[in-house]
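Not every chain is included here, but those present sit where they belong.
Going by the order they are written in, the chains are A and B; count residues from 1 in each one.
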Amino acid sequence: MPDLEAVVTALQERVQRLDDQAAIYQLIANYGPAADSGWSEMAASLWTEDGIYDAQVGAWQGREAIAGMISGETHRKYILEGCAHILTMPYITIDGDSAVATCYGQLMRNDGDNFRVWRVTATRWELHRDPDGWRIANRVNKLLDGDPSARELLRQGIAEGMPR
Amino acid sequence: MPDLEAVVTALQERVQRLDDQAAIYQLIANYGPAADSGWSEMAASLWTEDGIYDAQVGAWQGREAIAGMISGETHRKYILEGCAHILTMPYITIDGDSAVATCYGQLMRNDGDNFRVWRVTATRWELHRDPDGWRIANRVNKLLDGDPSARELLRQGIAEGMPR
């Protein structure tokens, strides 16, 4: 091996990229269990201090506001009837301490005998690396009801990094 | 680079963490194809010898019992009508040779023209690292029908590792 130091430096960069992708998967996989168990502080802690959740049916800024949404009447009703906030494996682009993840969100609601797929959204996560890890600076949901804004969100998420 | 050996040791630890997360994704991604193709031995091989599957509608201990469930009447009926056991990207906490993964399970059943979402569960995977890889020591499903036990399962899965 001609220059072991250079090889190790290259490895460090690759491992950093993998660590980031793995950490962002963990962040997104945390949201559903936090939201569906009504753990409002945990859900809010996924955002930066002044992070935004723009869910189309409403928008909230800051951890306190986001926690308030989770512990609010509407959300509580879904939970007590039985619901699942399901997020799919995202497409991720990372640029230093910023990242964008794009995926689908599904809100499944218990309907007695079955579950119904109440909402399917395109969802965009604008992420920032804080000292204690990746956090959500801005999350945007767009309902997939044919409105062009959802297509725009999806297109923007994959345009930032063509697959190599 | 001041101490190449220390740098490489640190890299090894990070790569081990990534390997574990990747292997647990593979384990969980294997279950659906095994179950939905009726390959009972493959599905059972994902568990430890005396592993438990507590699926609320029934509980089975040991590979033989789990294989028997997969090849049993109820499961076979689902398969012949058309079904998909879908599992979402899990939240994972790893502690040495033990790990917990928490995600959602969906049982989709063919309904003629469409599919119905027959069951949506919170699902917890207590995993153990065997000489031949990660295996399931205990899997627990809780239907998301509003019962507090499902919320408890979700909460427990993310409490074990706050996102960093």
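Assume contacts are C-beta pairs under 8 Å (C-beta built on N, C-alpha and C of every residue); 3 or more make two chains touch, one makes a residue touch a chain.
Please read these numbers as outputs of a predicted model, since none were measured by experiment.
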item	value
Homo-oligomer size of the whole complex, from 2 visible chains	3
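Heads up, the rule we're going with is that only the chains that are shown with their structure count from here on.
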item	value
Chain centre separation (chain A, chain B; CA means) in Å	21
Complex contact set, residues of chain B against chain A	1, 4, 7-8, 11, 14-15, 17-18, 21, 88-92, 102-104, 106, 116-120, 122, 143-147, 150-152, 154-155, 157-159, 162-164
Complex interface listing, chain A residues touching chain B	4-5, 8-9, 11-12, 15, 18-19, 22-23, 25-30, 32-34, 36-39, 42, 45-46, 79-84, 86-89, 108, 110, 114-117, 132-134
